[in-house]
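Please read the structure below before turning to the comments.
Note that one protein chain of the assembly has been removed; the remaining protein chains are unaltered in position.
Chains here go by letter, A and B, matching the order in which they are written, and residues are numbered from 1 within each.
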Amino acid sequence: MRLLLEKRAERSRRMTIYSPLIAVGLTLLTGAIVFALLGLNPLRALYIYFIEPLTSTWSIEQLIVKATPLALIGAGLAVSFRANVWNIGAEGQLTAGAILGGSIPVFFPQWQSPLALVLMLSLGVLGGMAWASIPAVLKNRFSANEILTSLMLVYVAQLILDWLVRGPWRDPQGYNFPKTVSFSGWQLLPQFSLGPLYINLGAILALAAALALAFLMARTLKGFEIRVMGNSPRAGRFSGFSRPRTVWFCFLLAGGLAGLAGICEVMSTVGQLQPSISPGYGFTAIIVAFLGRLNPIGALVAALALAISYLGGEAAQVALGISDKIAKVFQGILLFYILACDTLILYRVKFLKSGSPAMRPA
Amino acid sequence: MVKAKRDYLLEALHMVKIFGKLAANDDITFRIKPGEIHALLGENGAGKSTLVKLIYGALQPNSGEFRWKGNTVSIANPAAARKLGIGMVFQHFSLFEALTVAENIALAMPGRFNLPRLSEKITRVSKEYGLPLQPRAIVADLSVGERQRIEIVRCLLQEPRLLIMDEPTAVLTPQEADQLFVVLTRLAKEGCAILYISHRLEEAKRLCHAATILRHGKVVAHVDPAKETAASLAKLMVGGDIHVVGSSPRKQRAGTVRLRLNNLNLPADGPFVVELRNISLDVKAGEVIAIAGVAGNGQSELFDAISGERLLARDDMICFDGEPCGLSGVNERRNLGAAFVPEERLGHGAVPAFKLSENIVLTRHSSDPSLVKSGLLQKNGATGVSERVTASYDVRKGKSDPEARSLSGGNLQKFVVGRELDRTPGILVINQPTWGVDAGASATIRQAIIDLARQGTAVLAISQDLDEIFEIATRIAVISRGQLSQTYLAGEISLQQIGLLMAGAHEVEEARHAASA
Partner (left out) sequence: MNELLSIVLTIITASTPLLLAATGELVVERSGVLNLGVEGMMAVGAVCGFGAALTTGSPLMGILAAIGAGMILALLFGFLTLTLVANQVATGLALTLLGLGIAGLIGESFVGQPGLKLARLEIPELSGIPFLGPILFGQDVLVYASLAITAVVALVLFRTKLGLVIRAVGDSHQSAHALGYGVIPVRYGCVLFGGACAGLAGGYLSLAYTPQWIENMTAGRGWIALALVVFASWLPWRVAIGAYLFGTVMILGFSLQGQGIGIPPQLLSSLPYIVTIIALVVISGNRALMRANTPTCLGQPFVPDR
């Protein structure tokens, strides 16, 4: 058997929609096999892992909480990747946003005002943008590979956070735990009730960001510019667009959203600065962007799907006694399947019996 | 009968090759004798390249049979072809830019890998045939002519019985082509068969002993080219009389200067980029100036400089309708009434994955208010323009708004040209107007360019195709190593003169001129 690809004249619209569904299906199948190999009942395991998180109000709230940072970052990365700007340091930008925004309660622990909320969110965005502007400058000025520089900065940002919460920013009343003061009042995100659900401001911001970016990509000249630059930079230059400007735009956008995700995390789930504030949202968001077909709305849907894998991991640990680290494996497998299935959009895959395809009568 | 068969070196019998639904080769039979120079003629898309790739083993036929010296053989891959004694010089050279001449040749040689000994052999053989080569030179630093020599020497070292040449003169000056013919004639005298692919009919008449003509994947005739006229050959190729481009603007009275290049200089911004030096040129309303030259002599750099994709050092190095714009970007220049058509259709003139309507926006978003309003795309506007362009320039497409990459080369070129002409620009700069385009589309495009000039547009056409240049140009200039010759009236310059200029005859004169200035 030999596998051959035959190029389609155009992208297959059908496959554009089917390919992520096929990928999810294959991931579930692989999951079932893995569970069976671990000696578990695959159907029960899949149910606990992927369905149960959707069955209670509490877990749906958790799902939205987990999906929020993924959607914020994923939408920004979707736009960046569309432009062939490979920002994979969102985790670092998330950290930088959390640090800068979190500096307000650290320095003004008593300050309670709506302004504190606004300022913290804005500083979060700015922090992410500032951190993202480093690889942007290095890319434009020195053509340094942005994949490597943005990734290296993740480690640097995390080490800075680690130093801050163990050193100068440590809560003096915190019994020497590596953490800052706990945020309170206006230093935390307000919650809204939506029927039986409580959701926080972050989720609303994520929804708004995804809608705005979807509009930007589909309807505006800026979105057109980003799509052209990603598809063929030479044509982009002919169209009068500038590559450095696109690089700047994408890094600031994705960095700002990652910073917003970071500050939202510390202003809700975490409630303080501490050495670890994210279970790798910045990296998982890469998968979110691809699963969402590099489309901001798609990223929103994909963020919910990926959030299930986090929750399912926790549920599986409790109910099945398997490590919640399996979540990362499922996420990785899912991304592999998406990338493999995307081949179907541009190519027809044919299987040939081994041997020469030639000499068939016409 | 049996005897006659043995006379042939290679027979390709009833070859069929199907791509998707298209029969690129549809029952083609072809025979060549030792020592024969055999022309394979046909338009773009007639199936020449496919047939040749089958013979060279780069493609496998769906059905058909090869006989080599009367024996049935199968040619599974290029290595097998080379083993039989088939060598090939590709049109788009199969060279490795980062490697040396010797390394490039070593990659095609069977047997032990011994670079020093091979280098000696290269020097010897290349000298013997008058094709001098430096084995240690890096290919990226060599001219097109030198690169072709590598390809030829690479074949000669394997002592081929059959040499396939795919459009070898397309990239050569007329003089270089003459030298090549000497080599080919000598090889044929030594008994080597040569399969010569060309769309230049005069060459086939001059050089070849026999000709096979293909059209739409089928053989339409086997002829003796010496007994045919260029017109009769062309008729066989196209399958009817070709459209003769009417009333060239030659007699038109030229108007005011619309495009002025004023001592334009542009340094090279990379290792493989040509520096432009002291280029001055006036293009007047109503005329078509064509710039001839061998590929890689600064054509694309000149195009980028005029279109504004690369900015110049001084504003007055280039003026559109008297307005200096050397520091203006491509859209500002478009807004001055200029339009540009680059050489590369896919990836430069159009985004392959975008629909035609989106490709309309690509070059017109700043000049056409019906396409973008306060930063928002107007889809209806774009679709309307796209429909108008495809209708008036006969762009054939499968569905109403297909992706650019699904169009054939000729149709996409008509679209890309039509998109600009639809604006009735005051200045048109077009690089390789009909490169790789079939005869029908070529005629449409050339006619449109001439009609545009007659309405008072200044047209600057950069082309490597001398036939095209003589068909459309009022005046002709030649570019060589980044320097432009003076212009000549199209009726007053001969092919030979152009050839000399292509080889750089004007450069010294320009250099002296510059020194005295």
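By our rule, a residue touches a chain if its C-beta (ideal position, glycine included) is under 8 Å from a C-beta of that chain, and two chains touch if they have at least 3 such contacts.
Keep in mind the model is a prediction, meaning the values are calculated, not measured.
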Touching the absent chain when the full complex is considered, from A:218, A:319 or A:340: A:340
Sole residue of A:4, A:51 or A:318 that reaches the chain not shown, by the stated touch rule: A:4
Residue of A:119, A:148 or A:304 touching the missing chain in the full complex: A:148
Residue numbers in chain B that touch the chain omitted from display: 57-60, 77-79, 82, 90, 92-99, 103, 106-108, 113, 270-271
Residues in chain A touching the chain absent from view: 3-5, 7, 81, 86, 88, 138, 141-145, 147-149, 151-153, 155-156, 159-160, 162-163, 166-167, 283-284, 286-287, 290, 323, 325-333, 335-336, 339-340, 342-343, 346-347, 349, 357
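One rule holds in what follows: only the chains that are shown with their structure count from here on.
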Chain A residues within the chain B interface of the complex: 6, 9-11, 219-224, 227-228, 231-232, 234-235, 237-240, 356-362
Parts of chain B lying in touch with chain A, wherever the complex brings them together: 16, 18, 20, 60-63, 74, 76, 307-309, 329-331, 334, 340, 342, 344, 346-354, 358, 361-363, 365-366, 372, 375-377, 398, 402-403, 405-406
